[in-house]
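Heads up, one of the protein chains got dropped from this complex, but the rest are sitting where they should.
Let's look at subunit A:
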């Protein structure tokens, strides 16, 4: 106990010892002789504290300039602009009087226009002497061997390990993913069917090989639609990928091959969206737009509304596709994530044909749309 009392006493002393004895105190500064940072503008210390300009310190013979004790001069923290409202201060534009140890970086990046090119990033808060300009390294920093360790260890081995263990292992990770977004049984009027929408990718942060497949059919018959896409995917912004490649439709008959140009990613408000243009080997142009959203009801229960629109530039009677908006699907799936990788779901979907597509269906004696009840699994690994 005695010792701890001593310790406390010692620490009290340390905290209250004369600041003059403390050589590294940055908290208090001389107000350096202020010379206007920019001709024609008067850069007062107060103004500098707001980040609007930079005080130039007169080169001082004292190497400890800027380390002086608070009693010498009012510190930058204590001199505050008279119009420094709390809101203003909160933005880092100025330093309120009340703050005992003001943020020395206040206003560091305050986007105020300034005549001084350094004012935007130099440190205005306390004093100019505390804020050296951003500058490139001096020339001697470029001298000597590029890789110091290569002068000590076998340079060839070192370079090999530098590439493999340092460069490649810090950002060069390549991985893969398989996602069965929809793998489902569709119960509906007439004969029940099935559908899938799966994809897989392999690659790094920017470049991926991306495979997609979707299809549907009715039990007991050959599938109505089977398509496979093989795409090269390139990240073009933090959330979106540009994708190009080919698509082949094994069903319906006759088969088609298309060139694909698409974009997919995460839109604001967490909408997963994708859009693709298809140019078939018969010269037909079509487009598809998809969007889905995960609404987390509880941590494991997720409601996913999804929409898919198919659009065609022209009538393709042999495939039963009409120009304009040909079909639209709207689904609502409720899944339970036992683990994120495995989630069974139930849902409903409404599918409908429009325009000439609807006419083609009618003339084939088919319905133009209807509801399905879905039972499926979403899984990835």
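Quick note on the criterion: a contact is a pair of C-beta atoms (placed from the backbone, for glycine too) under 8 Å apart; a residue touches a chain by one contact, two chains touch by 3 or more; residues count from 1.
Here, contacts and distances are computed from a predicted model.
Per its UniProt record, the hidden chain corresponds to "Copper resistance system multicopper oxidase" from the list "ATP-binding cassette domain-containing protein", "3-isopropylmalate dehydratase small subunit", "Copper resistance system multicopper oxidase" or "YCII-related domain-containing protein". Interface note: of A:144, A:190, A:220 or A:365, the residue touching the hidden chain in the full complex is A:144.
When the missing chain is restored to the complex, the residue among A:211, A:235 or A:328 that touches it is A:235. Even with one chain removed from view, subunit A keeps its contact list with that chain: residues 1, 3-4, 7-8, 10-11, 14-15, 19, 22-28, 63-67, 70, 87, 89-92, 101-106, 108-111, 120-123, 125-126, 129-135, 137-138, 140-149, 151-154, 157-158, 160-173, 175, 177, 205-206, 235-239, 266-270, 295-299, 340, 380.
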